[in-house]
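One chain of protein is taken out of this complex; the other chains stay put.
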Amino acid sequence: MARAAHPETMGPRRPGPTRTAPPMMPPKFPMAGRYRSYTLFGACSPAFVISSLILLRITWALGDGEAAWSEVLRDLRHPLSLLYHGVALVAFLYTGWRFFIKLFGKSQPPRIGPFRPPPAAAFPPMLIAAWVVASAAVTAVAWGLVL
Amino acid sequence: MKGLILRLEPVIWFFFGSGFLIGCLLFPATIFALGIAAPLGWVPAEALAYDRVAGLAASLPGRVVLLAMLVFPLWNGLNHLRHFAIDLGGVKRDLWIAPLCYGAALVLSLGALFAVVRL
Partner (left out) sequence: MGSNGKKTIVVTRFDPDRDEVPRTQSYEVPVQSDWQVLDALNFIKDEIDPSLSYRWSCRMAVCGSCGMMVNGEAKLSCKDPLSKYGDTVEVTPLANFPVIRDLVVETEGFLERVQRVKPWIIRAKEKAVEEGPVRQSPRELADFSQFSMCINCMLCYSACPVVGNEPHFLGPAAIALGHRYNLDSRDEGADERYQIFREEGGVYACTYANECSEVCPKNVDPAAAVNQAKVGAVLDWAKGLILPRGGEG
């Protein structure tokens, strides 16, 4: 059974002449049918916050000096850290898949002033290509192959 | 507070969208390299030497990329978390969740700016 929606949902500004039964949320929301992938997408949001905070700590440590950097590297070896990063990697890949393939392309207006962006169907391959290039660049830098 | 957030909604959304783009493009490889490969010893030690990493981070392109990777995904995550909370719990608690999320995003963004400047 679906849960009740907000009691004022889609109601008229002034109540009508007859009593109405309260609005109900979509019965399959949040975890059945297609809503599941949307809810999982929302559940990936903490990974963005936590990974940004970890990167902030890394940046801070780099500013503090070599001892702080070694401490960061030691903390990253903690099993809980490894577990988190495994989960976070999946969360980022899932978010990227939904955002790049399903959502981004059709969100571009057919024209922005005098400019016309590429058609919606062109975006998923463009974004995947950009992801491959960006990932290769980050990997090459991290492994010391370049710079 | 509600009025202020409403007025800033376009710029928050812009940060949110940019956070998806930057987060999804750059974080998977970064997480794999720093969070998984480095601790497991797959990354050569000389690549992780302090002087090299600090030098890369402190270069101008390094600072710009780091700042973008710190700020945009943060706003993305906190804005997404706010809407996720509305989805699951209704709009009532948004009165304190929204200021909390955006307040945290603002403070942490200033922290990120400071962290990048002092490199």
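Each chain gets a letter, A and B, in the order it is written, and its residues are counted from 1.
Methods note: a contact is a pair of C-beta atoms (placed from the backbone, for glycine too) under 8 Å apart; a residue touches a chain by one contact, two chains touch by 3 or more.
Nothing here was measured: the structure is a model prediction, and the numbers come from that model.
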item: In the full complex, displayed partners of the excluded chain; value: A, B
item: Positions on subunit A contacted by the hidden chain, ascending; value: 2, 5-6, 8-13, 16, 18-30, 32-35, 38, 42, 102-103, 106-113, 120
item: For subunit B, residues in touch with the removed chain; value: 2, 6, 9-14, 83, 86-87, 90-91
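Everything that follows uses one rule, which is that only the chains that are shown with their structure count from here on.
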item: Length of the line joining the C-alpha centres of subunit A and subunit B, rounded to whole Å; value: 11
item: Residues of subunit B touching subunit A in the complex; value: 19-21, 23-40, 43-44, 46-48, 50, 52-54, 56-58, 66, 69-70, 73-74, 76-78, 80-81, 83-84, 87-88, 90-91, 108, 111-112, 115-116, 118-119
item: Subunit A residues touching subunit B - in the complex, by the definition given at the top; value: 6, 30, 39, 42-43, 45-56, 58-60, 62-63, 65-66, 69-70, 73, 76-77, 81-82, 84-86, 88-89, 92-93, 95-96, 99-100, 104, 130-131, 134-139, 141-144, 147
